[in-house]
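Omission of a single protein chain aside, the complex is shown with its protein chains in their original locations.
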Amino acid sequence: MNIKKTLTQIKNQLHNSVDVANRSIQKNGVEIGFVYLKSITDNLIFAGSIFEPISEYEGDLDFSIISQIVKANDVSEIEKKEILDKILDGAVIVFLSNSEKILSVDIMNFNMRTPSEPPTSPVIMGPREGFTEDLKTNLSLLRRRFHSADLVLDSMFVGQVTKTKVVLAYIDNIVDKRIVKEIKKKLEKIKIDGIVDSYYLVTLLSSRPNSILKQIGNAEKPDIISAKMLEGRIAIIVDNSPIVLTIPFVFLEDLQSSNDYYTNYIYSTILRFIRVVAILLATIGPGAYIAFQLYHYNVLPFKYLITIADSTQQVPFTPFIEILFISLLFQILYEVSLRLPSYLGLATSVVGALILGDTGVKAGLISPPTVIVVAIAKIALYTVPEQSSQITILQYIFLLIGASLGLLGLIGGMIYFLAYANSVENYDTPYLAPFSPFILSDNKDGVFKVPINKMEIRPKSFDNQKKERMK
Amino acid sequence: MKFFCQQLIKTPMLLVFVFMLIFYGIVAVAMPAEINQYAVVTAIGIDKAEEEENNEIYELTLLTFVPVAQQSFTEKYKLVNGKGRSVSEAMDIASLNIGREIGLSHLKMIVLSKEIVQEGVFKFLDYLIRDIQISSSTKIVTTDTLAKEFLKTAQKLDNESSIKVSEHILFNSEYIYSTESTLETFFKGEFGPTHVGLMACLSSKSSDEQTMPTAGSDLSNGSGGDGQQSSSAEEIITQCHVYVFKNEELVVMLGEREMKKVNFVLGDYSNGSIVVKNITDNHFNDANLTFEIFDNTISYHIVYQNGIPVVNIDTSLTLRLSEIEQESEPLQENVELYVVSQTVTNALEKKVRNSMADGINIMREHQVDIADFYTILHNNNPKAFHKFLDSLEDSDDYLNHIVFKVSVRIYEK
Partner (left out) sequence: MKVLDRSINAWQLGILIFILLFANKILVLPSLLFEGAKMESLFALLFLCACEFGLVVLFYFAKKKFPTQSFSKIVREHLGNITKIMFYFLIMIFFLAKAVLLYNVTYIFFRNLIYKDTSNFLILFCFLPIINHLAICGLRVLGRTTQIFFPIIFGILFFCIVVGVFGINNRPLFFSSSFMSILETGARHISPFGDMMFLFLIMDRVEIKKGQWKIIFSSTAISLLFVFAINLVFMLSYTFTCFMHPYAIFEIMSFVKEYGGLGRIDIISMVLIILLAYFHLTIYLKCFMLSFHEVFRKIDMIYSVLSFNFFFIIIVVFFIVNLESAIVFGQEILPYSIILPYAILPIILLICCIKNKNIKNDNFRKIIKNNKKDIKNMQKNANFNKKTTIFSKQIKKSIFLTLKKTNKNLYIFSKNITTKFKAKLKKVLIDLNLINSKNKILKLKKKEVFDFEKLNFKNYYSKIFMQKHFKICKRKREMSEVTK
C-alpha cells in the first residue's frame, strides 16, 4: 500500500480540514501511516498507546503484531469504505506499506459535560444525574441501571450529512416488538441532511406531525427513562442530545413527576390534583374571566362584580385588549428571562414586578383583577413544564374563544379539543389513556397514586409482552 | 398551511367556526365590559305618585350600584326615579334617566308602599315576575312610609353597617314573619289552594340617639371644652306588620304578637321565647319565668266525625329556662340545675295552648288559612274533605267548621 498516496487521498476526502492529522514513520523497512482528527481524539493516548509502542518495537512489524502491541481497548480491522466513518468517529487509522489491511484504534475523546442535575426536572429527593450530549455516557448511565442481558441497544445512523448515531433502547422481553419494528422502519425512511437534536426526530416519528399535541415523550434523567422502559416503552437516545425520547407516549406521563415516586403516595396524589387544577386554570382561566366580563356579568356574584367593576373603571383599554396586553407583557418577560445574562436578571425582575405590576395598576393602565388572573394562569402553566408550549397555545386560543363566543364557546372549545385529543393514537396508544378509554388498573398511577407495592401490573394503555411486574 | 386549508374544506362547519371566531373576535376587541352597559339595580321601590289628567301615575325608585374608579372597593349607590302609568313605562323612563339599560339580575329587594298594596299587588308584580332575570328569591316587602324614603334609609344603613336589609329580612323571617317574604313564597301562597300570601312590612323610623366622641379624637371646630357632644336623628328599620293577602286583596295586617300566635300553629316557632307569669311552686314565689324555645315539632292527626274533620294538633316543645324574674327574693336558684316542676309545665302548656287557639281564631276570623290546613286535610283524605267542603254553604269558610284539638308536650333541654 502506498502510504503517502493513501494519506493524501484521505486528507482530500476530508477537504484538508485543519484538524486532520496525518503522520508516517519508517520502521524496519516498513512505512506506517497514521491519520486521525485532532479535535476528537486524545493526543496523549495516541502518543502513549499507539505511536510509542510501534516506534519502540524492535522486531519486524506487520499487521498482526501492530494490532497486538497497540495499547487500546477497541482495535479492529476495517474495510476501505469504513475509513472515513471511523476517522469521523474518533479513531486513528493505521496503514502499513507491507499490508493491505487497515487497522482502526478508537481513542475518541472530546470535551463533554459531566452528568449533572437537569434544570427541567429537579427533585428534592432522588437521583440527580442527567443525560449529557455524549452518547457513550448516556448509554453507560442506562447500563448501570439494567444489569440484565435483556437490555437491547440497537443503533442506526440518521442524517445524510451528520450521520448522527441514534440508539433504540428497550427491554427485549417486555416491549412490544411491533412498535420497535415500526420505529425502525420510520427511522430508515428518514432522508434528512442532519439531526442536530433529538427534537428533530419528534416531528419525523409522530403520526400527526402537524398537531399541537405532544406525541413523543422526553426526559433528561436516566431514572425516568429506566422507569419508562420497565413499563414497556422504547427509549431513543440521540448522539449530541441530552434529551432522550420515549415511545409510546400518553398525556398522563407529563402529569407524573419523578419526585412523586420518591415521596409519600398521599402527598403525590395531592400534588397531582394540584397539577390538574393548575392546567385547567392556565388553559381556561383567562378565557373564562374575559367571557364573564364581556357576556355574562349577570352570573357573577355581586361582591365580585363590585371588585371587577370598580377596578376596571379607569382602564383606558377594552377588557380584551387589556388582557391581551398583560399576557403579551408576561410572555415578553418570560422570553427575556430566558435569554438575558444572569447578572441582568435582577434588573428585569424589578422592571417586571414594579413597573408592570404595581405602577401600571396605580397609573390606571391595567386593572388588578386582570393582572392576578393572567399571573396565576402564567405561573400555573409551569406546574407541568413539559406541556408548557402546548398549554400556552391553548391559553391564547381559549382566550380568543372566550372573548368571541363566551361561556358556550369555551365549553364547546374544550369539548372540541378533547375530542381531537381522543382521536390521536400514536403507535396504537390512545393519547388520553388511561382517562379515556378508562383503564382502572392504569389509574392507580394516574391522578391518584397508590403505593408501589400495589402497582403489580404494567400499564395496559399500550401493548407489552409481560403484564405482571410484581408478585 | 395547505394541510390546514384542506382540513377546513373537508369540514365546512369548522370553516364557519373559524370565521365566527375571527368575526366576533374583532368585535370583542372593541367591546366594553358588560357592567358598563347596564345599570345594576339592587332594589326597587314602587310608590303612587300624583294623578295627572285622571291617569294614575306610579313612581319607580331604583337603587342602582354605581361603579367608581377607586381602589378601596366600596359600594356606592344612587337612587334613580322614573314615573309612568305602569311599571314598565316607569322603568323605561328610569332607564333614560340613568342613561343605561336596567340590569335586574342582581335585584335583591322590592319595596311596595302601603297605597300600592291597598290598590292591588298583582298588577305591579306582574311585570317583575315575567322578567326572567329576576330571581324568585328576591325579597318583597311593604312599608308604611314611602318606598323611596325606605330605600334611602336602607341605603344609608347598608353603607354604615355590614348587615344588609335583605339579610335583616331573612333573619327575621325565621323569628317573626313565618315567611321568607320573597316573590316565590308570595305567589306560591296566592296560586296555592288557600290563595293566601304573606308579605313582610317594615318601616323606617328616626331615633334620637346621641353620639359621643371617642377619647383622643379630634373635636370639630376646636372651640374649647372637653366632652363636647353632638346629637343627630338616625333612621332605623323596624318590624311593623305582616300583610296577609287573599285572592290578590289585602285582608288583614297582623302585628308581631298576633303573628307569633299564628307561628305556634304553623310549627315554625323554633326560635324565640315563652314567658309564664306568677309562678309559685317549690322553687319560686310569684316569679315570671322566660323559657327559650329550642325545638318545636308539630304533627296533625285527622279524623272525621259525622263528616266534620277533627284536627288533633300535637305540639312538642323543647325549652330551656333562660330568665327568672322575682320581685320578692333575690335569685338563688342555679338555673342550670333547675328541673321544671309540674306547675310550670302546666302553665307552659296552657300558655302554648291558648296561643295556638288565638292563632287559629285569627285565621278563622279573617278566613285566611295561613297554616295551609286545606292541603293537610286534602292529603289525608281527599274524598272526605271535599265532601265536607261541598256540604258547606261557603266553601271558603271551612276553617270555622273544622274542629281543632290542641295537645302540648313540654320537654326540658
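Just a few scattered comments:
First chain written, first letter: the chains are A and B, and each begins at residue 1.
Basically, contacts are C-beta pairs under 8 Å (C-beta built on N, C-alpha and C of every residue); 3 or more make two chains touch, one makes a residue touch a chain.
Note that this is a predicted model, so its numbers are computed, not measured.
Among the displayed chains, contact with the absent chain in the complete complex occurs for A, B.
From the options A:V202, A:L300, A:L324 or A:L399, the residue with contact to the chain not on display is A:L300. If you put the hidden chain back, the residue from A:G194, A:P209, A:P437 or A:P451 that touches it is A:P437.
Remark: the residues of subunit B touching the chain excluded from display are 10-14, 16-17, 20, 24, 129, 132-133, 135-137, 184, 187-188, 191-193, 372, 375-376, 378-379, 382. Residues of subunit A that touch the chain left out of the display are 295-296, 298-304, 405-409, 411-413, 415-416, 418-420, 422-423, 430, 432, 435-438.
Just so we're on the same page, only the chains that are shown with their structure count from here on.
Residues 210, 290, 293-299, 302, 305-314, 318-321, 364, 368, 400-401, 403-405, 409 of subunit A are the ones that touch subunit B when the two sit in their complex.
By the touch criterion stated above, subunit B contacts subunit A in their complex at residues 3-4, 20-21, 23-25, 27-36, 38, 40, 42, 65, 67-71, 73, 75, 103, 105-106, 133.
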